[in-house]
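What follows is one structure encoded as C-alpha cells, with my remarks underneath.
Of the protein chains in this complex, one is absent; all others appear in place.
Chains: A, B and C, in written order; residue numbering restarts at 1 for each.
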Amino acid sequence: MIIVFKKGASQKEVNNLIKKINSLGLKAMISKGIERTIVGVIGPEDVVRLQPLEVFPGVERVMTVLKPYKLASREFKNEDSIVKIRKGVEIGGKKVGVIAGPCSIESRKQLRMVAEKVKKAGAIILRGGAFKPRTSPYTFQGLGEEGLKILKDVSQEFDIPTATEVMDTRDVGLTAKYADILQVGARNMQNFNLLKEVGQIKKPVILKRGLNATIKELLMSAEYILSEGNFNVILCERGIRTFEDFTRNTLDLSAICAVKVLSHLPIIVDPSHACGKWGMVAPLSKAAVAAGADGLLIEVHPNPQEALSDGPQQLLPENFAFLMKELKKIAQVVGKNM
Amino acid sequence: MIIVFKKGASQKEVNNLIKKINSLGLKAMISKGIERTIVGVIGPEDVVRLQPLEVFPGVERVMTVLKPYKLASREFKNEDSIVKIRKGVEIGGKKVGVIAGPCSIESRKQLRMVAEKVKKAGAIILRGGAFKPRTSPYTFQGLGEEGLKILKDVSQEFDIPTATEVMDTRDVGLTAKYADILQVGARNMQNFNLLKEVGQIKKPVILKRGLNATIKELLMSAEYILSEGNFNVILCERGIRTFEDFTRNTLDLSAICAVKVLSHLPIIVDPSHACGKWGMVAPLSKAAVAAGADGLLIEVHPNPQEALSDGPQQLLPENFAFLMKELKKIAQVVGKNM
Amino acid sequence: MIIVFKKGASQKEVNNLIKKINSLGLKAMISKGIERTIVGVIGPEDVVRLQPLEVFPGVERVMTVLKPYKLASREFKNEDSIVKIRKGVEIGGKKVGVIAGPCSIESRKQLRMVAEKVKKAGAIILRGGAFKPRTSPYTFQGLGEEGLKILKDVSQEFDIPTATEVMDTRDVGLTAKYADILQVGARNMQNFNLLKEVGQIKKPVILKRGLNATIKELLMSAEYILSEGNFNVILCERGIRTFEDFTRNTLDLSAICAVKVLSHLPIIVDPSHACGKWGMVAPLSKAAVAAGADGLLIEVHPNPQEALSDGPQQLLPENFAFLMKELKKIAQVVGKNM
Partner (left out) sequence: MIIVFKKGASQKEVNNLIKKINSLGLKAMISKGIERTIVGVIGPEDVVRLQPLEVFPGVERVMTVLKPYKLASREFKNEDSIVKIRKGVEIGGKKVGVIAGPCSIESRKQLRMVAEKVKKAGAIILRGGAFKPRTSPYTFQGLGEEGLKILKDVSQEFDIPTATEVMDTRDVGLTAKYADILQVGARNMQNFNLLKEVGQIKKPVILKRGLNATIKELLMSAEYILSEGNFNVILCERGIRTFEDFTRNTLDLSAICAVKVLSHLPIIVDPSHACGKWGMVAPLSKAAVAAGADGLLIEVHPNPQEALSDGPQQLLPENFAFLMKELKKIAQVVGKNM
C-alpha cells in the first residue's frame, strides 16, 4: 500500500500516520520527493486495507498494490483450473463446452424436445430455469420445484448434466438435489449470503458477472465462494450495462482476456442475454470462442414466438445445430476443440 | 403497445401478427404510412407485454406505451404518499426527515454516543448496520443479531426509531423484531425474493436504487413490495456507477425530480455512499434538499479514523450538527421544514 | 411519429396538437385507448422531428418511428457498400482488410521499417499519425506536415496506400494531398464542421465511433459526410467508455452486428485503442473477424518501449505477422478471405 501525502503536509501529519502503521505491526518506508511525501507500507496489505487511512489529516490518496482477492488469483494458482461436472464432462482446458437450453422450463414436453436436439448438436450441459428473476412481479416466475423435477428427469433420460439458477439462500439445498451445476445470476453477483451458501455445497457454480460489476468485483464474488471451500467456480460474462441501447447490454469480450490474466478460473460467455436479439447470438458466439472463452451458455427454444420469457433472444434448435458446426472450426483455429 | 413493421413487410406478415393479437382478446388498429405499417394494440397492455412479438417475421420494433409498474405510479395515486414510522415521525410531505447514524454498529458505546448526538441535532431516525454487505469475504461482516439488540436498546433509551439493512430472506423476520424500518441495499434492489419477503411484513422499507438501475427499474422493484401489500416504501437515491472515478459513484439528483413525476412514493438521498468522501457530504446534502428530496440518510461516526467500515465517508457528530442548521434554511427556501 | 398523451389529457389539448400537426401539412390519426389517447402522425417524419412537440400541454411522450439517418441506412441501400481505396484495394465485401502501422509517425526510418514488415505480413493499408490528439498539451503532438511527407514517400516506396488522422478543418486539404484515406478520430466524431469538410473531398474516410457515442449517433455522423456527397465512409468501432477500468475502454463487438443490420457501410475494428494492452490485441482481433468485421486497424511499432505515444498497445512486427496467419483462418471459417 502506498500513501501519498498532500503537497505541504506537515511532518507531524506524516508522523501521525506512521505511528498508526507501526501500531498495526507494519513497517513504513518514507520517500520524500520534490513535491510530495510518499509512504510505502510493508507487510500484509490486508491489515491496512481495512483501515480508513484516507481520513488521516494530510493524506491525499491511498493506492493499493496487491489485489484484494487471493484464492481466485492467477498468483495463487498458476495453471488453469478445470471444473469437473461429471465423468467426461468438464469446463476449462482445451475443450470449449457449450451449455444450451431454454430460458425457462415451461413443460416436460418443451424441455425434452430441446434436450434431445441440443445434445445431438454437441451441447454438453442442459440449461433451464425453474426460478426466474423477473423485473416485474406480474410476469411468469418459473415453475419452481416442479421445474427442477422435470429438469432432473430429462437429464436422466438424455444422459446430460444440468445447470439451473438459484436465487434464494433458502433454495440452495433443494436446487442442489436436482441439478448438477448451480447458477448465480447477474443480479445476485453481490448477494453475499447466497455466495456463501453455494460455497458450502460441493457442486459446481456458474457465477455471472453483474450488469455493473468490474472484473475485479466478479473475482471478489468468486472469492466468497472459494473461501467457503468450493473451488468449482465457472465465471460467466453476459454483458454489462452501458449507454448503448440498440443491444440490451454490451457484451464485454475483453473480459475473457482480462480474466485469463488475473485468474485461473474458467470463463464462459452468455451471448443470448447480452444482446437480447437472436440474430446476434451466432456472430457473438463465434467471437467469444475466437477470443478464448472456455465455453458458451446459449438459449435454445423450440418455439420462441410462444416462449414465456426472453423469447426474442432464443435460438431455434436448427439454428443452434448449424452454429455448433461453425464454432467447432473456430475452436480449432485457436487451438481448442469441442 | 405500438408495433412497427419493417419497410417492405408483407401483408401476410402483418396479418399473421394481427391474428396473434386478436387471439389474445385484443384489438389491433392498423395505420399504413408512406414508409411503414404500424399496428396499435388496444386493450390491457400487460397481456401483450409478455408476448415476444419482436420475434414475429416482418416486425422491426415494439414500443410500449404504458408503464410496466402500476401501484408505484403517480397515475395510480395522485397525491404524495407519506410513510408513517411511528406517532410524530414520518417521511414524505412537507417535512424533510433526516436519518443518521454509523455505517456499522460496532459497540453499544459507539451507538449510544452517536444516537444522543444525532437526535439532539435533529435527526428523526437512527441508522446502523448489523448485517453488512462487504465486497471482500475477509472484512468485517457486522455484529448480526447482537448488533440488532444493541440497536433496539439504544432506540428505546433515546426514544428514536431505527433503520437497518436486511440482506437475506431468512433474516427478515428477525430484523423486523428489532428495527422500525428495514432497508434493502443497492446490491439487493433486484433480489426479488427479498423484495417479496419485506412486502409481506408491515414495517416501512427503505429501498435503495441499485448502482446500475434506471429509475424505471427502481419503481419496478418498489412494485414488488407494494404488490405484496406493503405500501410503506421509501425510495433512496445513493449514486449510480459511471465512468467518473474521482467520486465513488455519481449522485443522480435528477432522480428526485423524475420520481416526483412518475411516482407518489417519497424519495430520500444518501450522499455518504454516493461520494465516499466526507467533505462532499455537506454540499450534496444541501443540494438534495434544494432539489426536493423528502429526506437524507447520513453516516455519522464518533471517530471515523477507527471505523470498521466506510470510515472515509462518515461525518463527525459536530459536523453533522452544523450541517443540520444549514439544511433547515434550505428546506425553508423550498417550502419545507425540518 | 407517435404522440402519447397523459392520462386525463383534455380534448382541447389533443385538438391543439392536431391543429399544429395539420398546420405542418401532415395528417394525424387519433386512437383512443382505455387509458390514453395516442396520435400517429402520417407524412414525412423529418418535418415533425424538428418541432418540440413534447412541450405541448397534455403530451406525455413523443416516440419516433423512422430513423433519423437516411443515406447511411440499410433501407436506402440494401446491398453492402464496398469502399474502393485504389485499384485492387478495398474495404467491405468478402475480403477482410487489415490496416496496420505505428500510432505516430516518429521518423522515416521507423515508418519504413514498419511499412515493409506489415505489407509483407498481408496488411493492405499503412497507418501512421502526423497530427496526434493528446489529452495533455505537454506531450508529443505529432510531426505535422513533415510526418505527412514521410507517409507519402514511404507509401510510394512500398506501394501501399495510407490512412492518417485529420483533426482540424484547416488541415483537411493538406492531409488529402498526402494520404489516401482520412481518419476522423473518436474525439472528433461529433465535430460536425470537420465531418462536412471531409464530406466535400472525394477521398475515403474512416469514421471512428466516439467513446460515448451510440451506434445511432455514429450513423448520424456518417450521414453528415454522406450528405455532402462523399459515400466512401468506413465506420470503425474502437471501444466505448464504461465503468470497467482494467481495460482502457470496452470493445463493443456487438456494434458490428448492429451496423450490419442498420447500415450498408463497412465497419472495421481497432482493438489496439480499445484495450490499451498489446497482449489483448490478438484475441480481440480474432474475435472481431469472427463477429463479421470488414477489417482491422492494428498498431504496430518496431520498438514499443521507445514509442512516443501509446507504447503499451502496439504490437511488434513479428507478433503482427503471426496474428495475420491466424486471422486468415478465422476469416475462412466465416466465409471471407484476406
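As a working rule, a contact is a pair of C-beta atoms (placed from the backbone, for glycine too) under 8 Å apart; a residue touches a chain by one contact, two chains touch by 3 or more.
As the structure is a computational prediction, the values presented were derived from the model and not from experiment.
Considering the entire complex, the omitted chain makes contact with A, B, C. Screening B:215, B:234, B:308 or B:338 against the full complex identifies B:215 as the residue touching the chain left out.
Within the whole complex, the absent chain has one touching residue among B:205, B:251 or B:265, and that is B:251. Considering the whole complex, the residue from C:88, C:137 or C:335 that touches the absent chain is C:137. Although one chain is not displayed, chain A still touches it through residues 2, 4, 7, 29, 31, 33-36, 38, 40, 42-44, 63, 65-66, 75, 241-243, 245. The chain not shown here touches chain C at positions 46, 49-52, 54-56, 68-69, 133-140, 167-170, 187-188, 190-193, 196, 210-212, 217, 220-221, 223-224, 227-228, 241, 277-278, 304-305, 307-308, 310-312.
Mapped onto chain B, the interface with the missing chain covers residues 212, 214-216, 240, 242-247, 250-258, 261-262, 274-275, 279-280, 283-284, 286-292, 326, 329-330, 333-334.
We take it that only the chains that are shown with their structure count from here on.
Taking the mean of all protein Cα atoms as the centre, the chain whose own Cα mean lies nearest is A.
Chain B and chain C have Cα centroids lying 38 Å from one another. Looking at chain B, residues 241 sit in touch with two or more other chains.
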